[in-house]
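Missing here: one protein chain of the complex. Every other protein chain is in place.
Per-chain numbering from 1; labels A, B and C assigned in written order.
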Amino acid sequence: MDLQDRIVQLIDSTGTLISDPRYQSTLNDAALLSLYQDMVLIRKLDEQATALQRQGELGLWAPLLGQEAAQIGSGRALKSQDYVFSTYREHGVAWCRGVDPVEMLRFWRGTMHQPWDANFHRMYGYQVIIGAHALHATGYAMGAHLAGRIGTGNPETDQAVVAYFGDGAMSEGDVNEAFIFATTYKSPIVFFCQNNQWAISEPTKRQSSIHLSERAKGFGLPGIRVDGNDVIACHAVTTEALDRARSGEGPTLIEAVTYRMGAHTTSDDPTKYRAGSDDDFWREKDPIDRLKIYLHNNGILKVEFETELAAKADSLAERMRVECRELPNPDALSMFNHVYSGSDARIDEQKREVEVILSEREVH
Amino acid sequence: MDLQDRIVQLIDSTGTLISDPRYQSTLNDAALLSLYQDMVLIRKLDEQATALQRQGELGLWAPLLGQEAAQIGSGRALKSQDYVFSTYREHGVAWCRGVDPVEMLRFWRGTMHQPWDANFHRMYGYQVIIGAHALHATGYAMGAHLAGRIGTGNPETDQAVVAYFGDGAMSEGDVNEAFIFATTYKSPIVFFCQNNQWAISEPTKRQSSIHLSERAKGFGLPGIRVDGNDVIACHAVTTEALDRARSGEGPTLIEAVTYRMGAHTTSDDPTKYRAGSDDDFWREKDPIDRLKIYLHNNGILKVEFETELAAKADSLAERMRVECRELPNPDALSMFNHVYSGSDARIDEQKREVEVILSEREVH
Amino acid sequence: MSEFTLLNAVNRGLRRAMEADSKVILMGEDIGKLGGVFRATEGLQKDFGEGRVIDTPLAESGIVGTAIGLALYGYRPVVEIQFDGFVYPAFDQIVVQLARMRYRSAGALFLPITIRMPFGGGIGSVEHHGESPEAYFASTPGLRVVTCADPSDAYWMIQQAIVSDDPVIFLEPKRRYYQKGEVDTTLDISEAPSMYKARVVLEGSDCTLLSYGPTVATSLQAARMAAVDGVSLEVIDLRSLSPLDLPTLIESVKKTGRAIVVHEASSSGGVGGEIGLCLMQSCFYYLHAPILRVTGYDTPYPPSRIEDDYLPDADRILDAVEKVMGY
Partner (left out) sequence: MSEFTLLNAVNRGLRRAMEADSKVILMGEDIGKLGGVFRATEGLQKDFGEGRVIDTPLAESGIVGTAIGLALYGYRPVVEIQFDGFVYPAFDQIVVQLARMRYRSAGALFLPITIRMPFGGGIGSVEHHGESPEAYFASTPGLRVVTCADPSDAYWMIQQAIVSDDPVIFLEPKRRYYQKGEVDTTLDISEAPSMYKARVVLEGSDCTLLSYGPTVATSLQAARMAAVDGVSLEVIDLRSLSPLDLPTLIESVKKTGRAIVVHEASSSGGVGGEIGLCLMQSCFYYLHAPILRVTGYDTPYPPSRIEDDYLPDADRILDAVEKVMGY
C-alpha cells in the first residue's frame, strides 16, 4: 500500500506514541491534557443528554459515544475565524466552538430548530438532512475565497470551513456535488467524514466498496484516512488540512475511522443489526482510554487533575439536568415569526386566530 | 503515468494501427468496413437532421458531429439482449440498436416524447434531464442481476446495460449516486461518458480538475480512458467492459475523449465561447478520416464500396427529408392518453372539453 | 377479524403482497435487518431474503431512480422513504421520471412503483420529522397519492397500491401507527374497498368534514363533541388525494350544504384549495357557507414543543363549524 493510503495514527490503543513521517504533532503536555479534558467532558455531556432523553426531557438524542477523539481532535484544530457545518451528532465540535451544552439541548427538547447563535459561534446548527450542508459549507468557502479571505499569509484572518458528515452521507448526491464545486473553485474547505462504521443499521460497505478516503481520488482532492479514535492524529491531520485550505491550496477529504459505540439515536436499538463482538472489538480502541494511559504513564495526568475533572464533569451534568428542565417552552405565537423578513397578511391572520384560541383557553 | 491511466488508442489520427498490451481488437476487415459505413451514415443522418431543423421541420436537433467513433464503436459492441439508456445526442447508438432515423426525428419534431419502441430496440428514448437515466440504467442492471441474468456463462443470454452521458453529467448527484449503487450491488453496467470537451459553453475543467475516467477511482470501479475518436479502441474497451459486466464482475466507467465538432444544439452558437483553433485541432483527429485512410491504404476500402456508400447515404438523407415532412402531427386528443393505467374522471372531462373545441373549430 | 396496529397492518399487507407476487421487492434505508426505523418491514428480509428486501445506500434519488430501472426490468418495487422530510432529494426522480414514464412512452412502458412514506407531525421529534408533503405529489400528473387512516385501510390499501400499475405515493400517518383496529384478513383483495373511493366514516347532516390520514381521527373526535351540542357532522376520509373521489364529496356537500377541509399541511397551496374550488363549482347553489379549512399554518413545521398548537385539533374544527353554521 502506498504511504499516502496508509491510515494516520499517532497514538495506538495501548497508549503508545507512533511516529509517522507525514505528521508531527505539535501538541505539548498541557495541550494533550486539555484535549483529554474535553473528551472526558463531552462524554459526560453525552451520557447526561442520553439520560435526560430516557427521563422524557428530550424528544431525541444522537449520542457521540466513541467519537470523542474525532470531534475534539478536529474541533480543536479550528481557529475562531473558521466556520463549521455539521450534522446532528457533532456535539463535541459544538463544544469546541464554545456552544453551551444546555443550548444544544434546545434542539433535542424541541424548543428551537437552530439552538445556538450561529453567527457568534461560527458554526451552523445541527443539520438533519443528510449531506445537504456539505454544499452550504462549500458555498461558504467559495465566499471566503471570493472575499479574498484566503492565501493572504495571515493565519489569524485567513479562513477555512469544515463540513462534518458521516459514512452514510458519502452516498448522497449533495456530498459528491460538494466535492466537485470545492475542487472546481479550489475552495478552502475540509470535508471531515466520521466513518463510525454505521449509518443507522447499515454498515459502511453498503455505501462503498473501498475506503471512503479514496473517494477523494475520484475528484482530485487529497484524501486522508486517519485513526478517528486517535485524538492526536485527528488534530494533526485537520490542522494540516485547514492550513492548506487557508493558504489557498484547496479542499481536503478526511476519513476518520471510528465507531459509534452507542445507538444511532435514543430511538434506535443496535442489537437488532450488529454483533456485540463488534462493540467489544472497538471498546479496546476507546479514544479516551488510550490518551489516559499515555498521560498517566508519562506522569502528565495527576490525581488532582483527575479528581478536579471528575468534579467538573459532575457539575456539568448537574447543570444540564437542572437547566434542561428549566428551558422555557417557546411561546406558541413564536411559531408565526421569521417566516419572512417582513409581515405576511395570511400568517398574521393565522397568528391572530391563535391569539384568540390561547386567550380563550386561559379563560377556561 | 501508470499504464492503467494511459489513454487507450488502437488507431491514431494518421490511420496507423497502434498496439496496446491491454486491448486486442478482434475486428476483421469486413467488420472495420462496416463500422466505417455506420459512421459515414450517421454523419449523414446528423447533417440531414441539422438541415431539417434549419428548414423549420424540427424544433431542435442535437448534432453528434465528431462523436461518430464513440457512438458506433461502443454501440456496435452491444448484444441484442443488452439494454441502453442514453441522452439526447446518442443518435448513433440508437442507429446501432436498429432505430430508424425517421423515428428519431419524431422527438425533435415534437410529435412524440419517446420516439421509438423501447422494448423492441432495448434502448430507452432520449433522456433530456442530465444524469437522471444513469440511475435508471443502474436499476435495470440490478434487475438483470436479481433475475439471475448475469454470470451464467452464456454470452448470448447474459445481460449488460450501458448508460451514456456527457462530461457535464459527471457533476450531477444522480450520476455519482449511480456509481455507488452500481458498485454496492456489483451491477452489470457500463457507464459510457463521452467527454466531448463541452457542456454547452462550459469546458470540461469546469466539471473536474482531473480526468473524468479517474472519477472511477473514488468509487472503486475500473475507469478507462479511451480515444473517443478511435472507433476500434472504443469498440474494444466497450466489448471488454460489457463482457465483464455480463460475467458478473461488475460496473466500469469509460471516458471516451472526443470533441463536439458542431454546436451544442441547433439553438447554440459556439463561436460565443470557444476558439476556432480548437475546432481546427480536433478536425485533424476526425474519427472517420483516420479509419478511411487506414482502410484505403490497406486496400480494404474499394472505390465501388465508397460509391455505393455515398449513394446509400444520399438515399437515407432523401428518405429523411421526405418522411420527416410526412410525420403525422399527433391527434390533439392523444394528449390525454396514458397519464394513468386506467381512466381518470378529471382528464376525461378535459378531453371532452377539447373534443367540443375541436369540433367547433371544424364547423367554423 | 383480527386486531392490529396500523403499523402492523402495513407490515402484514406488505407480506401478503410479497407472497402474492414474486416480482414485489422492497427497497429503502434500514429496511432489512432492522426492519425499518418504525419496523414496518420487520421480519420481511428474514423471510424473503436480501434479494427481495434491499437495504440501499443512503441516497433517496438513487433509491427512486434505481427503482425505476428495476420496474422497467419487470419488478414491482416498493420504496420506503424513511421520513416525509427526506423525500425531497428524490423529487426530480419522482415528479419528472416516475410520474411521466407511461405518458412519455405513450403507454408502452409503465412503472408499478409504490413509495411508502410515514408522514405528518405530532410525534415530538426534531426538524424534518413531521412534514406533510402530499400537495406536491397530488398536484403532479401521473402520480397517484393515497393515505390510510386506520389499520384496515393500511392493510388493504398498501396491497392495492402495490398491484396498481400506476406509481403510487402511499402516505402512512405516523402518529397513528400504534392505533389499533379490526382488519378482516379473510377477504380477497378484490373485495376490499377501493383506495380511490372516499369513505364516509360518520354520517351527518349539518356540515361535512373532509379529511385524510392523521386528522380523520381528529375530525371524528370533533364530530362526537359537536353531536353533544346537537350539531350533526358528516366525516369523510378522502383516502385518495389523486384522484379525488369528487362524486362522494359532492354528494355529501349537496346534502349538508357546508364543508370544512381538515389537514395538517399548511393551508396555502394544500389540497384544501383544490377540493374547495372543485366543490364550489359542483355545489354552487347548495352551499350555505363558504368552504373553510382547518389546517397547519402557513409556516414551516415548528419546534415540537409547540407542535400541538400548530396541528389542527377538535377545538379548532369546532370553531370552524360554528363559523359555517353561522352563515
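Annotations for the structure displayed:
Just so it is clear, contacts are C-beta pairs under 8 Å (C-beta built on N, C-alpha and C of every residue); 3 or more make two chains touch, one makes a residue touch a chain.
Values in this document were obtained by computation on a predicted structure and should not be read as measured data.
Judged over the whole assembly, touch between the missing chain and the shown ones holds for A, B, C. The missing chain, though absent from the display, is touched by one residue of C:16, C:52 or C:104; that residue is C:104. Of the options A:129, A:300, A:333 or A:358, the residue whose C-beta touches the omitted chain is A:129. Here one chain is not drawn; of B:119, B:201 or B:315, the residue touching it is B:201. For chain B, the residues touching the chain absent from view are 59-60, 88, 107-113, 126, 128-130, 168-169, 171-174, 199-202, 206-207, 267-268, 272-273, 329-332, 334-336, 339, 344, 346-347, 350, 354, 357-358.
Residue positions on chain C in contact with the hidden chain: 61, 85, 88-89, 91-92, 95-96, 99-100, 103-104, 127-128, 135-136, 138-142, 242, 266, 268-278, 280-281, 284, 289-293, 298-300, 327, in rising order. Of the residues in chain A, those that touch the hidden partner chain are 112-114, 117-119, 124-125, 129, 132, 134-144, 146-147, 173-174, 177-178, 180-181, 184, 334, 337-342, 344-346.
In the analysis below, only the chains that are shown with their structure count from here on.
Farthest from chain C, judged by the mean position of CA atoms in each chain, is B. If you average the CA atoms of chain A and of chain B, the two centres end up 44 Å from each other. Once the centre of each chain is set as its mean CA position, chain A and chain C turn out to be 36 Å apart. Residue numbers of chain A whose C-beta contacts span two or more other chains: 171-174, 206-207. Residue positions 56-57, 59, 61-62, 89 of chain C each touch two or more of the other chains.
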